[in-house]
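One chain of protein is taken out of this complex; the other chains stay put.
The letters A, B and C name the chains in turn, as written, and every chain counts its residues from 1.
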């Protein structure tokens, strides 16, 4: 909400108390990045100890790394090229990095890393429509491609026929917007309170004052290499 | 098996007793058409009373009609143009037929039939890669496209971006080969024995004698309009 | 509602249009008996072609018979002794009846009927706490006991230790009140409209006029042997 006052319907269903020990700047991450990242993880039943690839590790993808770890993944392969994001991905639990500038054939590299076995879950958190080709190639038969990315252009998302087993390979393709609500937010906040996930590492830039919102947006548009997520602190 | 004798491994896991009251010609339908059709239905949790579309009602699609009915669908819309198949689909539980020769815009017709609401489950049991465009268009957000079709050509299956909610619509896409085994076959046979599904209506042509196998295959290749499925009865 | 006017909150969430072809006396069964019976069936994933026991076939149990059939059961064993209910159970899809007056050892009889294999799902729709002993005995390892019965007395429901595999047998025990809401009611009504379930056979007694409500209640208290469910028709 970019307003000093606003109205919320059904407060009991939509508003969660913020425990005193959690800073508002961290809590805003729970209500957006964290719950979206978790959604990428929960769309698939990750087998405990399973292997996951997260494609795109901007703030949502980083939370998908943290939360596939949270939901039982052992090996987590993150795909990106931005140094600040790669550093954060390792902090959040990535065990392997595929830098697509070094390995333009991302699918080939992941097949190599997994000894040809592929991965149990692919979270798509970045890229254009063609990223689905890579995602379907690297997921095991029986595994899931879980999209939390907004596809803003292109007419079709291409599912590669052979790698989808000519329709027979039980590679599930899902994609959706994360749920919200008080109960879920209380659980997100509990994850922070009990030290399971710390989204504060996403915050690379801090602004102070309501009037800085525009500047923060321009920063997100410019995407400097050291940016993960900015926050604007209205008052303290 | 096109042989007079053959070997089966792990007999306890793979061979089911055939109850005396079920004819072998019906039982062969259980082991192939029925279990595949059920798989199309079971890949999605059909909500009891939900609405389903089955695209393509050859023998597998017809069993998908029978078995989405078996698993709780209320309204079942079958898409095809062959009179013999349409007649059988009505027998097996289709409540609406979309003949694509009369309604080339299949998706538009199904939106019209459902008052714009779309359907809970689409079983794809026929068509080339482009059939996925129709399937994704007509499924509700939160619903499932379940493919039991073998896609034999084309490089990609196109998922329409807008209708897939730009990645956000929770339209699940699945596809796979049906499971087998003794336990499942015993349950298929029980469905026949207790009168829940009667696959015998699939059999439109009967041959007698081992040497007629070739002729039956040529019939399947020619696809006369009154053909659903032939059987070759070796001995009685 | 035993009133001539009443207020419903959140109408869009709670009120479904009644299609003209469904009589109000049938629709009231959808909103109570049918949705409860379906809940007993949907609490377990019945494997298609599986075997089910429904214990207690009053109106809710009868709907559980109809709806385990609706959700894919092949063999359905109904347990009761009332002739009117037994007749209705056969109509709704029961393949076997265990009359506990003839077979006081219900569990033993069901083991006998299933050749010692037990059943995939037990729906408990009647009986006191001790019925849980029977239910756990007759369900297969990996199967589900699904309770839709209100237990009005007794301190504990006894789970038999040995038959529950000393805690190790994967026999799931569930029980709950069925969900409601517009979407679900629309689907219940579609099941009636498309001929999948006909709850009208539950109605054995009809009263006319608002003032007959008390009489109808006394009838339910007396439970004559030919009663399944009475309805009071306010106006036509």
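Keep in mind that, in the parts below, a contact is a pair of C-beta atoms (placed from the backbone, for glycine too) under 8 Å apart; a residue touches a chain by one contact, two chains touch by 3 or more.
Bear in mind the structure is a predicted one, so any value in this text is a computation, not a measurement.
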Study note, to complete from the structure: Among displayed chains, the one left out touches A, C
Point to revise | Hidden partner chain, touching residue among C:22, C:86 or C:173 | key: C:173
Revision key, fill the gap. Sole touch to the unshown chain from C:132, C:185 or C:202: residue C:132
Exercise for review: Out of C:19, C:83, C:160 or C:209, point to the residue that touches the absent chain in the complete complex.
Suggested key: C:160
Check your understanding: Since one chain has been left out of the picture, which residues of subunit C touch it in the full complex?
Key -> 124, 129, 132-133, 147-161, 164-177
Exercise for review: Using the touch rule from the top, list residues of subunit A that touch the missing partner.
Suggested key: 38, 41-42, 47-51, 67, 69-75, 95, 184, 186-191, 193-194, 196
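Convention: only the chains that are shown with their structure count from here on.
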Check your understanding: Among line, ring, star, complete and other, which best matches the way these chains touch?
Key -> line
Point to revise | Remotest chain, subunit B as reference, centres from CA atoms | key: A
**Study point:** subunit B-subunit C separation of Cα centroids, rounded to whole Å
**Key:** 31
**Study point:** Averaged-CA centre spacing for the pair subunit B and subunit A, given as whole angstrom
**Key:** 37
Check your understanding: Which subunit A residues reach two or more other chains?
Key -> none
